[in-house]
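Rest of the complex left out; these chains stay put.
Note that the chains are named A and B in the order they appear, and that numbering of residues resets to 1 at the start of each chain.
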């Protein structure tokens, strides 16, 4: 008996080489975890040095005090230690044990303080009494400690000996950049923040996945340039924007990566003014099989705040798994390498790779002769016996959709969204049609 | 311990002076209730005279027969009395007892009629047998009585003595106008109808609230002129439109007020072609805490029918609580002062005041330098310790929304809708930003 089948088989899955990350994502998270990062300082440099083992990262140092847009590059902060000790010499809180213990950008202090004086400098989480909170005091000329609320409650002495051995001094702000040129001057921007100390999901996950993506993409031919930025949040983005203002019109798509290592579903925050990046991410997530949610733009979050400020309004969205501020581990000592899962990291890597590939491969095609359907049969694109069945690869339906919408007005992404067919299948249909000289690429 | 707080506290509630009406709304309804109003006549004049105690109302008299658009100003109707008496002298129906008893614009009649002759002139509500219906016979050269169905059924005599002591004669149509100029020639139009006799919600509620709004606004500086019209329905609006046709392009927003004294949720009927008034009312109602419903435009209702006719197509909507024709008291003797509640009147007063204030204060702002976020900290607009918490006043989020959307293309109302934040909070954020020279008002 004869039965109708699909025209040809195209494997929808990403090539095997792509499906597994080129480095141990979770291993990199664990390696970077103990380093004390902040807006500036040796921890940032050490982090970029480790990333530099995988990709040929360009390191930028920008001097303290440099004017950048409405801001100035801050003093550099470095810290060697910080302790709260009982008067009888017991070390109760120690930066060496966990770098979250000291408020970011704490100035040096040494002395004996009454409990009530110390209380003005202590941050705890009464609702999560066993966790250390993450707090910073940028630009605040202050000092402070973060500790478990239970520990603080057990500290009932009248006086404590306090010491923070830190330095706030002229130096520089450090960020990393890795650019892969494309055939055109158009670019995709991918960024993550690198200013958080021992926090794994926020944002060692972003650092690890972005490093792996950059490494994988390095060997490839591409239409669009790919620019990866490893930035201290806010001030790093502002500094980069200030120094690259004349070339921002090259950025056609952008993605900020953060909190992409936990096993929650994906959350994508749209760009400010709507853009192809929003449609591409939504399309990929829709066909990813993973749970996801699309969130409208808002002006709070990560560096999309800067890229999407009204004077730039770049087409940049933000991809997350759990959303900042909504998961209990957020900005606490519970956001540690155990909270981040190898499978989630790999899935994020794969999903973002699919998004980047889609953006690079999106094209507009035009039927050579669009009057009626072409006779597929004599071109070997139609099974002789009528009737067709959906299958894993290009179906006749995919090909019909492609041929119908190849009118010079629909990009492959437009088609994929209208037909609700994964982009890769329309891409494959385009290849078949191109080989059969039924369409041409619109220049 | 240190904990993050809102930037500053702005009281979202309307200033205390505004929150209580400047006159006894329910008292005014009760005072106006017994007066017999119609399209024309002494009842309208008496009503406007009472309103004139509160505001400096301009009274217009337009002669009967004057051509106004497709219409002519009707003869003036006045009535002194109307009775149905049994042949043995019992007064069964008496205009003096309730002015709804006589059909509006009844011509004079005196005589004895058989029950079946009289039946041609009697209006009742079989489904609401104890209520007097409200009916009119404008332009009909007719006479009639309205009475409870139960009463009519008890009237089984063969003959009745009928008398209506009325006059339909050349005179004039009367309407009231109160204009408060603004800094610009643009205007907001607020209207209500004044042609219904003893009906409280429809529309003594509108008259009372509009009077109070006009009174309160009188002492204020404003950008937009405010024009309050007290009009006999349909013919009054047509007359005003005819006489003011050359200046209609000044009307940027308009609101017809009717049935706003009962305790039902608000109902807002949109303008014909969509306008800022629709967005403003929906926004205010959304954040009012009161139940409400937005209804699409339709060509039946109150004077928005005239303002939204195709040749004018003005941006005028209609605000109601209960909707005409949908509540059992509508156009019956049950629409009396007890049906109208002081709290509902006050709430309507407050809500409409908020709408008018929003329209007057809506502005477009432009960031002086929109490249990236401004550094709020050095301007005292950012708490030194990161982390923020929503609060009653301006939150950091409000300020970020404002600064992100202050691109010269978003009005405060646009922002409030996109951010889903009450207008007043964005207004306060705008003040902060203006004081900090971060934005300028777009001229």
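Annotations for the structure displayed:
The rule is short, and it goes like this: a contact is a pair of C-beta atoms (placed from the backbone, for glycine too) under 8 Å apart; a residue touches a chain by one contact, two chains touch by 3 or more.
All values derive from a computational prediction rather than experimental measurement.
Complete-complex copy count for the single protein sequence, taken from this structure file and not limited to the 2 chains in place, is 3.
Note that in this section only the chains that are shown with their structure count from here on.
Once the centre of each chain is set as its mean CA position, chain A and chain B turn out to be 53 Å apart. Residues 69-71, 119-124, 135-140, 142, 144, 234, 237-238, 241-242, 245, 272, 298-300, 305-306, 308-313 of chain A are the ones touching chain B in the complex.
Against chain A, in their complex, chain B makes its touches with residues 1-2, 367, 369-375, 377-378, 384-387, 396-397, 400-401, 403-407, 419.
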